[in-house]
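Complex shown without one protein chain; remaining protein chains in place.
Think of it as A and B in the order they're written, each chain with its own count starting at 1.
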Amino acid sequence: MATTTTPDGVQALQVSATATARSAPSLAQRMARERWMYLFIIPGAAYFVIFEYLPLLGNVIAFQDFSPFLGFRDSPFIGLENFRRLFSDADFKLALVNTLQIEVLQLIFAFPAPLVLALVLNSIVSAPVKRSMQSIAYLPHFLSWVIVIALWQQVFGGAGFVNQLLRSQGLDTINIMANPDLAKPLFVLQSIWKEIGWGTIIFLAALTRIEVELYEAAVVDGAGGWRRLWHVTLPGIRSVIVLLLILRLGHMLSVGFEQYFLQRGALGPQAAEVLDTFVYFRGIQGGDWGFAAAVGLVRGVVGTALIVTANSVAKRFGEEGIY
Amino acid sequence: MAMRHSRRALLRTTLGLTGITSLLAACAPATPASPTSAPVAPKPTSAPPPAPTTLPTPAPPAATAPATAPPGGSLGTPTALAEGKLPSPAVGVPDGFTMMPKLLKSYDGKPGRGGKVTVFTIAYQPPPVPRDQNQMWQELEKRLGVTWEPIITPQPEYGNKSAALIAGGNLPDLFYLNPGQNAAPQYKAMDQGAFTDLTAYLTGEALKAYKNLSTFPDYMWNNVKFKNKIIGVPKPLQRNGNIAFYRGDWVKKLGLDAPKSMDVLHDLLVAFARGDPTGSGQKDTWGLGRYGTDWGGWDSTLIAFNMFGTPFNWRKNPDGTLTHQIETDEFRMGIDFLRRLYADGAFHPDSAGMTFAQCQGAFIGGKIGAHSEGLGNFYSPTIASTVYFKMRQADPNAELVGLYPTQAGGAKGVTRNTQGSFGYTAIPAAVGKDEERVKELLRILDYLAPPFGSEEWFFLGYGIEGVDHQVTNGVPVLNERGISERGDLTYIMAGLPTLFIPQAPDAVAPAQKMAHEILKIGIDDLSWPLYSATDIAKRAELNQFGFDSMTAIITGRQPLSALDDAIKEWKSRGGEQTRKEFEQALAG
Partner (left out) sequence: MATALERSTTVTVTSGRPAWMEPPGPPEQVAKTLFLVAIAVVMLFPFVYVVAISFSSAKDVLAGGLILWPKNPSLDAYQAILRGGIVARALLVSTGLAVFGTAAKMVATVALAYGLSKRAVPGAKLVLFLVLGTLLFRPGLIPSYLLVKNLGLIDTYQSLILPGLISAFYLVILRNFFMNIPQELIEAARLDGGSDWQVLWHIVLPLSKAVLAVIALFYGVDIWNAFFNAVLYLNDASMWPVQLVLRQYVLQGSAMASAITLDPNQPPPPAQTLQMAIVVVATLPILVVYPFLQRYFTRGVLSGAIKA
């Protein structure tokens, strides 16, 4: 290690500089060392550039009065006009508020639901029972929203099973499917019912990774069922939970389209208008592609902010996060 | 015109996946859903299926080409025999036929010059059998003299595909436009010159080259003009609108009379709900349902606005100004009528969210007592696969009675006409530069609109004997293979509507009379031939707004006085601007 007669700071710097020069490889060296990995990365990256980013440039229409016939080149450029129209639209605020309210409810109820079910299923001892229960639970996922709503109408609708029963007993009928006040809980309940089974899949996969020895050790330490859950199971899948939560936050402004579109007529826009239906009626049906693209950009920006925030928070808690 | 929604549009144009409604809804498009409302715009209900009954054996097609006919042109052959024909009493009322006619050739030679014709068409059927196994398709190409390549597009995605094709540049030779399904983008494209102006080809002397198209009544052409230009060849549709139908047997059972006034009509519909007309002892019937989400959505049964004489969108005042229906007293009365029906329990409890399929099902199944849709469904209970037929299957005592608006509404009653067409076929501008090509394409469209009773009409409807249809008791019946081969191959064009009901020839005369009565009090939407940029941009939004406002008032969430606020808001959302522009267009 070379020493010099310069002041300490500089000396130390020189020392460490030399040390780094000898022990840490340069960027080029690291790239060379990892060159095989690039074989894995480059094709995938190329896919994203070509098939995702190239067409993403098309979002320039958010700043245009775009029409398909004129195309990108000849459609007039209108700067921020689409955004101005968007933010001054009263229905936009309504749709935004509804969307956020629904999403918050989803986060509180619909997000944990598959996790809870997965934990219950995981604790089933008999493998055939476990597997068949899980298979039964996922069935509603394959029904389209059209059929799901029709089924719910059959049971809960004004002329549905439940109301028929009430009527035959001489009781008052209840209004579930056309009641704006019940709209948001209704939406969340429908989502849970439809997706809870399918949602267990990824959690079950994550649960399989928890090493048996950890459970054995916990039992030896005298931990009962709930403590094992808290100290072994949940920590074991924590990173997946956090990952999915962050991803979900990135889509906070998208709660779906079909489910709301189908019930909007019955419940009224005050209760059922969400961002996706708003864009549909304003943008798509009116052939206002630029406007629709503008909404998309707003969504992307908000989503980015949310993901970045969520990711840093996660990191602060010692989690990996998304990146 | 009802607006159709193109659902998947959302997926792609809004930046956002369909939404993670659960943790893992795999962020791919959600599972496919069927369209939520069946076509509300009437589809051709004339020329219903011929069926095995004893009808005179059709003679084999006789060639009657006059020697002087131009090669490859339609012959303008008068349709069918005089025997069994009930000629139309007025323009817009279809001819009636009680017998299968003797088939006559109506086209000499081939319209095409060889080569390929690509066609953008909407589709309501499963895709046709692929060409190499499809005898009808091959025969069609022989007759047309071209290779026929349809781009079969499912109705729900029609708007998106239309936009993509237009954006993509090289459009197909024939482009089916249907602003009723996809107004704004298509009108914009028309305005920007995406399609050839066909006016010169299809008016005056030039039109005579296409004998079949020449028989199209003027209203068909006028109602689809864009800025006074003919942009496409309309696909014929029966001109008269619809009326309501109600359960006559229920009326009898409840000891009531046919409604002669609006009050009686109200009480009748309420009685359907409260009076237990089926005698089941249960409360399982109601007066009416509804479907559709535009201005007429709450009155799909046609028992309100038509009765009060509400204008068809716009009313022209003597001083040349226009009043929109929402501003009229008749509209207010109509909404009030519906509101009271709802409050008194006459509406099916699921009405607010009903789809067309549900409403139709409720009527067929005897859950609601009044309904309206395509007229052909109500001609006779013996015509298979019609609403009346299915209803009789469920309840052999079912009787349907038509309700003319003048019966309950008196002198003010009106019906709403159709444009006389369902979409029109245009020729893209690039293709249109070649004059000979345009004429060739028009000749092909001319071929595809053959007169009733012609050999060409027979082929396009029934395909090839032994393969696509069987002849039983002298009457052809399309078989499974026939349906699969035919599909939507030539959906874009059809011949003029006629009334031909082989299963019930006696029903033809009454059906024709009904069409005539309906047409007598029929009114048009006078904005059809007019152009307004704001209308194009705002129509979808205003339609939706209209429906939402009506829903709130009719279901009782808001009082009738909320209509005044709705009118104000309608004006500020673009209604006032639209009015001005239409008034200008009207003035010339």
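Convention: contacts are C-beta pairs under 8 Å (C-beta built on N, C-alpha and C of every residue); 3 or more make two chains touch, one makes a residue touch a chain.
Keep in mind that what you see is a predicted model, and the values were worked out from it rather than measured.
In the complete complex, the hidden chain is touched by one of B:Gln186, B:Ser351 or B:Thr386, namely B:Thr386.
When the missing chain is restored to the complex, the residue among B:Pro89, B:Gly361 or B:Gly410 that touches it is B:Gly361. Counting the whole complex, the residues of chain A in touch with the unshown chain are 27, 30-31, 34, 36-41, 43-45, 47-59, 61, 68, 117, 120, 123-128, 130-131, 133-137, 139-140, 142-144, 147-148, 151, 154-155, 161, 193, 197, 201-202, 204-206, 208-213, 215-216, 218-219, 224-225, 239-240, 243-244, 247, 250-251, 289, 292-293, 296-297, 299-300, 303-304, 307, 320, 322-323.
Take chain B: the residues that touch the chain left off the picture are 8-9, 11-13, 15-17, 24, 26-32, 34-35, 38-39, 42-52, 118, 123-130, 149-157, 160-161, 163-164, 167-168, 356-357, 360-361, 364-367, 373-374, 376-377, 383-386, 389-390, 393-394, 461-462, 477-481, 483-484, 486, 494, 503.
The criterion applied here is as follows: only the chains that are shown with their structure count from here on.
Here the spacing of chain A and chain B, counted between their Cα centres, is 42 Å. Residues 59, 67-71, 106, 110-111, 113-115, 141-147, 149-150, 153, 157-160, 163-164, 167-168, 173, 175, 177-178, 180, 191-192, 194-196, 198-199, 201-202, 244, 247-248, 251, 253-259, 261-263, 265-269, 275-276, 279-289, 292-293, 295-297, 299-300, 303 of chain A are the ones touching chain B in the complex. Every residue of chain B that touches chain A in the complex is listed here, in rising order: 3, 5-7, 9-11, 13-25, 30-34, 36, 159, 163-164, 166-167, 182-186, 188-189, 192-194, 282-284, 286, 293, 297, 348-353, 358, 367, 537-541, 544, 547-548, 551-552, 555, 557.
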